[in-house]
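The following block contains the structure, expressed as structure tokens.
Note that one protein chain of the assembly has been removed; the remaining protein chains are unaltered in position.
Just so it is clear, A and B label the chains in written order, and each chain counts residues from 1 on its own.
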Amino acid sequence: MISGLLQQVDSATGLDATLERSLDLIGVFFFAVSGGLLAVRKGFELVGVVALSLVTALGGGVIRDVVLGATPPTAFNDVLYLVVPLSAAGLVFVAHQPIDHQFVKPVQFFDAAGLGLFAATGAVKAAAFEVSAVGAVLIGVIAAVGGGIVRDVLANEPPHLFHPESRLYAIPAALGATVIVVAWRNGFYSGGVAIGAAVGVSVLRLAAIRFGWRAPAPRRA
Amino acid sequence: MISGLLQQVDSATGLDATLERSLDLIGVFFFAVSGGLLAVRKGFELVGVVALSLVTALGGGVIRDVVLGATPPTAFNDVLYLVVPLSAAGLVFVAHQPIDHQFVKPVQFFDAAGLGLFAATGAVKAAAFEVSAVGAVLIGVIAAVGGGIVRDVLANEPPHLFHPESRLYAIPAALGATVIVVAWRNGFYSGGVAIGAAVGVSVLRLAAIRFGWRAPAPRRA
Partner (left out) sequence: MISGLLQQVDSATGLDATLERSLDLIGVFFFAVSGGLLAVRKGFELVGVVALSLVTALGGGVIRDVVLGATPPTAFNDVLYLVVPLSAAGLVFVAHQPIDHQFVKPVQFFDAAGLGLFAATGAVKAAAFEVSAVGAVLIGVIAAVGGGIVRDVLANEPPHLFHPESRLYAIPAALGATVIVVAWRNGFYSGGVAIGAAVGVSVLRLAAIRFGWRAPAPRRA
């Protein structure tokens, strides 16, 4: 029944399944790069680089699936979801210096793409389960930002996205997930809505980096 | 079947369902306040305040439900379990200074109430699943203290309740959960036992604060 439900979710995204999986795996790859680079900066060895790559790329989706009860999570079913981040970890291990110095902008770009894709697919998947609308939005946000939070926890740092200097990250994901859940609940959800929401999240994230938009912080004493 | 089981658990607490949910949501509210206040003290921005409010309020219950296999967890089903801590986060965001300075005692009081309620409802819920008696007690304790531990991990601090200066916190929860599981296994469980255990936990916690009771620490070299 669970697997039937998942198939329904897949078809429900209204996207070509191969296209959807390809986009998802691109997000996985660049999230893995971001995890591996943090491990290098922290001075971790090979196991640390691999571990941070895997948790950053897959952590959000695994938490999403475990919370929904859709176990074992996609990441453990579909071997590409492990091969792709392991390859990213290997690449970071041997070539972290050029990646870290010359590809900051591409990494930011694809991280923003991953953020949008994971928020959208997370919200769509959650909407098909027995959760409240707000719960489905929250699961979309967790799918998008959860991997980065686990990465920071394992690196023994406070989550980057909570820092007042960080540019908007979770808020675009929440807006995108909200659009999807509202559309779903009101019967006008389609593949186009998912793509539009994902792109909107990514563009908003990149604009926040470009223009320095930050979330408000509590007034200090 | 799971939802049938949960209904059985709800009726099994022997409490009026509306009363039980109201008490639970009061605990959620004040746990959320405690999470939000820590986020403010750590200098986090809006997303950090919301995130720490949510994980403190809901983390224990989500871990409880995921471990039991009762997914999706209550927090994602029942929209009030998200509306209440989000409201608490908003309140902390705008009014953290008066809350932190003038309402220390009320926050302590309701945190103690939440501790007792979550230990009691966690143990009752676990007792209805296929777990050992000691396992059910442990799940009650996790439900009560798990959110606070995740809060501290995300704030990049060692869990407060492990600190030798902290007053009794997990131990009252363990005692209360034990009372409930013993009653359940021996057939004299009732709503009154649940209320008694919850109140007992809260009173013991408040007495520990008042009189400075601490758990023993290992002898230092």
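Simple rule for what comes next: a residue touches a chain if its C-beta (ideal position, glycine included) is under 8 Å from a C-beta of that chain, and two chains touch if they have at least 3 such contacts.
Everything quoted here is computed from the prediction, not taken from an experiment.
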Using the definition of touch stated at the top, determine which of B:Leu25, B:Val92, B:Leu115 or B:Ile149 touches the missing chain.
B:Ile149
Consider the whole complex, including the chain that is not shown, and state which of A:Leu82, A:Val107, A:Ala133 or A:Leu175 touches that chain.
A:Leu82
Taking the entire complex into account, which one of B:Leu80, B:Val107, B:Val131 or B:Ile209 touches the absent chain?
B:Val131
Would you write out the residues of chain A that touch the absent chain, in ascending order?
39-40, 42-49, 51-52, 54, 62, 66, 69, 71-73, 75-79, 82-83, 92-93, 96-97, 153-156
Absent-chain interface as seen on chain B, which is shown:
66-69, 126, 129-136, 138-139, 149, 153, 156-159, 161-164, 166, 169-171, 214-219, 221
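Quick note on the criterion: only the chains that are shown with their structure count from here on.
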Starting from the mean Cα coordinates of chain A and chain B, work out the distance between those two points in Å.
29
